[in-house]
Structures are given as structure tokens and as C-alpha cells.
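One protein chain is absent from this view; the other protein chains keep their places.
The first chain written gets the first letter, and so on, giving A and B; residue counts start at 1 in each chain.
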Amino acid sequence: MSEALLSVRNLSVQFTTYGQTNQVLKGVSLDVPARSQIALVGESGSGKTVTMRAIMGLLRTPPAKIIGGQIFYDGRDLLTMPDRDRLKLRGTAMSMVFQDPMSSLNPVFTIADQMGTILKYADRRLGRSRSAKERMDRVHEVLGQVRMRDPERVARSYPIMLSGGMRQRVLIAMALLSEPRLLIADEPGTALDVTTQAQILKLLKDLVEERGLALLMITHNLGVVRETSNYVYVMNKGVVVEHRPTAELFEAPRDDYTKALIAAVPRLTGGTSFGKSGAAA
Amino acid sequence: MAAQTVTNEPRRLSNAYQNWYRFSRNPTAVIGAGIVILAILAAILAPWITPYPEHVGAVVNFRARHLPPSAEYWFGTDNVGRDIFTRVIFGLRISLLLALVVLGIAIPVGTTLGLLAGYFGGWVEIVIMRLTDIALAIPPLVMALAVAAVLSPDLINSMLAIAALWWTWHTRLIYSITRQLRAQEFVEAAETLGASKFHILFREILPNCVSALAVKTSLDAGFVILVGASLSFLGLGIQPPTPDLGTMVASGSAFLPDYWWESVLPGMAILVVALGFNLLGDGLRDLFDVQEVR
Partner (left out) sequence: MEFLSFLFRRVLWSLLVLVGLSIVIFAIARVVPGDPARMALGPTATAEQVAALQEKLGLNKPIVEQYGMFISGLSRGDLGRSLLTERPVNDDIRETFAATFELVLATITLAFVFGVPLGVAAARWKDKWPDTLVRVLAIFSAVTPSFFAALLLQILAGYVLHILPTTGRLPHNMEFVANITGLLTVDSLIAGRLDVFGQAVRHLLLPATALALATMGQIARITRSSMIDVSSQDYIEASRAFGVPEPIRVFKYMLRPSFVPPLTILGLEFASLIGNAFVVELVFSWPGMAAYGIRTILQKDLNAVMGVVMVSGVFFVLVNLLIDVLVGFVDPRVRIRGSR
């Protein structure tokens, strides 16, 4: 197994709201090797989103507080790194694909403007410089990579002019702008209808394989997990309860929670995998 | 069981005690309410609480002209020696009366029109809303000026002129709320159960508008008072010697800056009363968490 690109070790996070403090992550560990596709599964409140935000450095530290653990990227601990260095990584080494294409794009600016600005400041952080034209070329290039038929027209458009599926592709394109090595996808396609979601997931899989990226997918949808990942982490109430290669997990889940999660998925033939007798399969 | 209409009981009004508690925690709202109550009481009790109630009429006291504020004349005296404090309190009466009359006309008319337009839609909506747009295009002050020219410049005409335009704000507000509510289930349920249109409008939808109405009324009272004061400042209010805050500011302005109290203190009174209604309205808005009202 290749050495882990991203390695979370014993991460613990607490939240303080209205005077009450809750520990939402209790010693979470996970590894994302290069060129792998990892899924992080759990229901709402399991802590998967908090983990993701902690990795990206998006936790708002008044209510949240990291009380223990390390997050290694390429061998360096993100949590002890100086801010400036951490900022350099954001959007460039690791990039996020947002969940809701409706609300994640600024409605009053064109795609070209939004993507161009992101690229401009990413370049600055990396010490590169591109002319405005070169930036636009790169924007069109990336839009082409996410299978847009007319990248120039899409770039000129406002978000409201694009369909939901197209907007999600734009979000993916945004993440790919500075050629990251790690993509973190937050429930991709859940805001879309099922067919479109399937297309988006396939796109993600293709992209990741083509460019040899690592993908960390956050989701609550087991069907998605099965289709897109080769290793799964299951979270419940702030702890990782089980982690196995995908196929093994579905065939022979060990943890009770994982079993219940799998069992809860309704089957086409009626009933759940509990079977007619009601006993666990 | 008799057919029960599904009523979305406004949570806000039925928990009076809870609301009072929350309201009282908001200092500015309490101050606003205090000012308003004080003003109303002062206006009602004017003849009994003012030191020189006779100064309201055509009294002249030449030896006491232009006196600065003192223990004897709290707000000083004006150019014919009348006590300004007394006249300010009586002037409050006129201002509050104006607000009462204008809103007393504007609210029922505006609310009804808004309900009709919002609920029935179709050409009813189009006609009413276009009318509203037209009325909104005329500044209330200018309308009052026009009415003053056509009829005569006095208080009643000014009140009518303002009222003739003020209902539009309420129509708009109630219209937008009604439209939102129309789509909600409790209205559908009432319709299915065969409730009459009248019933739906006034017993289902209207109660849900009450909180927004309360906020708007309070804010409006302040603004009506300001418009009224501007009108009387221009000479379109009640005629002298009856005291009126705007008129007092106008006549006092001739003596600025030397005898500043004759103009500034009545002006401050207008400001404070308007402030009171404004703070009260804001407080109510925070309390009911109403967002549509501006």
C-alpha cells in the first residue's frame, strides 16, 4: 500500500455552544493513500462533516476547538504548521468539492470571474504568475475536463443560467483548477436527481483515475460508497466504528452499527436485508 | 364533532406572558413603550397636568416674552409670552390625534384591500396593486399640498390627504403576507371543509397578519407624526392660536439662534415621540420575529 498522502491521527474536537461543551470527535483516525478512493460514511451528526472541515481548516474556532490529535499531509502536521503555509495548501494541494451547487456559487458573478479569481490567488500563494488570458485558458481547459461541451459559453454564464448538473461540474472544475493531489468531496450530487448524481459520480471516478488523485468522499449514501470507493470508514457519534476495504465491509460487516446501517437500505424485492423472519441476515 | 376549521393559532399572541417577559428584556423596546405611554397619557391629561393651560388660547403676556427655560416656565416662553411646555403638551394631542385618524382609516382600508388582492388574485389583484403603485408614486406631502390648494389648508384636509395615500403601505404588506399564507395547508384545509371566503380571509389569514400589523402600525405612527409635523411646519396644519408642534417650530425658527428654545424644544418633542414609536416598533419586530416589515 502506498504511503498515506493524508493521515488523520486521533483527532478530537469539541464544540461549545450556549455555554455547553460537547465532544463531537473522539479520537478519529483515518488514512488516505495517494491514488485511492476512500469513503467516510455516517448519518447526520456522526462527525463526518466536522472531520472534513478540520482537515480543510474550515472549522470556526470560537465554537469549535481541536483538543487533540494530528493531521498529516505529506508528512507535515497541518495543525502545527504556520498559517501561511497552511493557506498555501488550501485549494492547491487539497481541494474541496462542495455539496450544494445551488448555493455554493455566487449568483451575481460569472463563472469565469469566480474561477478566475480563485486561480489568481492560488497562483499568488504558490508564487506562480499567469496573465489574465492564460488564466482564462486554464479555466476553459478545466471546464473541458469536466466534460462541458462549450467551456467558453459556460465560463461567460451566470450560475442561474446553468442546470444543476452543470453547476456541480463547475464546482468540481473549481476544485481541479490548481491541480490538487487530494480531492475531498462533500456529499457530491445529493442535491441533484438520481440520474444526474450518477453521472457526477462517474465523472469524479474517471477524473480521479485519470489524474491519479486521491479522493476522500463524505457521504451518508451507502449505494454511492459501493460504487465509488475501495476503502470505507464508518463513523458514529464521533468515533470510527469500523474500517475495511469496501467489498469486505458489505459482505461481512463486523460492527453492529455498520450492520444496522447496511440493513436499513431498502431492497427492491421488498423488506430489508433482515429477511422475512425479521432476524438479522 | 362539529366541523372544526383548522386554525394555525398564532403562537405569538396566545403566550402573552412569555411575550411580555421577552419584550421586557429588550431595553430599547421598553424605553420606546415607555415614551409612547407617557406621551399618550400626557396628551389625554393635558389640561390637568400642564402649568398654564390657559396659554393654549389667544393669550398674550407681553412682559414674559422670549424667556429662556426656567423653573417657572420649564421650556421658556414664546414671542407673545406663552408657556412653551404647556403648548408642547397640547401640541402632542394634535400629533397623536393625527396619527390616530390617519391610521384609523389607513389600516382597515389597506388591510382589506391587501387581503382581497392577495387571496383572490386575478384581475382583483391586478387592479388593486396597480392602484397601489399609482398612489405610492405621489409623495404624501405633495398630495397634502394639492389637497390644501383645492380645498383649504387645515388639519382635517391634511389628515385626509395623508390617509388617502397611507393605506398603500398596509395593502402591500398584507398582500405579500396573504400570498404566502394562501399557499399554506391550513388555508387549503379550511377551503376543503367548505368555509366561506369571508371566514377564510378574516378568521384564518388575518390573525396571522396581526403581528406584522402591530409592528407596522407602531412604526407608522411615528412616521405619520413626522409627516404631519412637516405639513404644519409648512402652514398646512391646524391654524393658530391652537398649538401644534410643527407650527411652533416654524414660528420659533424666526428667532433662531437667540431664542432657540422656541423652535428647538418643540422639535425635540416631535423627535422623542417619533423615536418612541420607532423603538417600540423595532422591539415588537424583534419579539415577533417579523421580517417583512420595514
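By our rule, a residue touches a chain if its C-beta (ideal position, glycine included) is under 8 Å from a C-beta of that chain, and two chains touch if they have at least 3 such contacts.
Since we're looking at a predicted model, the values are computed, not measured.
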item: Per the touch definition above, residue among B:I134, B:I156 or B:L193 touching the missing chain; value: B:I134
item: Residue touching the undisplayed chain, where the options are B:A46, B:M159 or B:L279; value: B:L279
item: Hidden partner chain, touching residue among B:V60, B:L151, B:L193 or B:V210; value: B:L151
item: Omitted-chain contact residue, chosen from A:V28, A:V41 or A:I118; value: A:I118
item: Interface residues of chain B (partner: the chain not displayed); value: 130-131, 133-143, 145-151, 153, 222, 226-227, 229-230, 233-234, 246, 249-250, 253, 256-257, 260, 263-264, 267, 270-271, 274-275, 278-279, 282, 294
item: Contact footprint on chain A, counting only the chain that is left out; value: 56, 58, 87, 90-92, 95-96, 98, 100, 103-109, 114, 117-118, 121-122, 125, 158, 160-161, 174
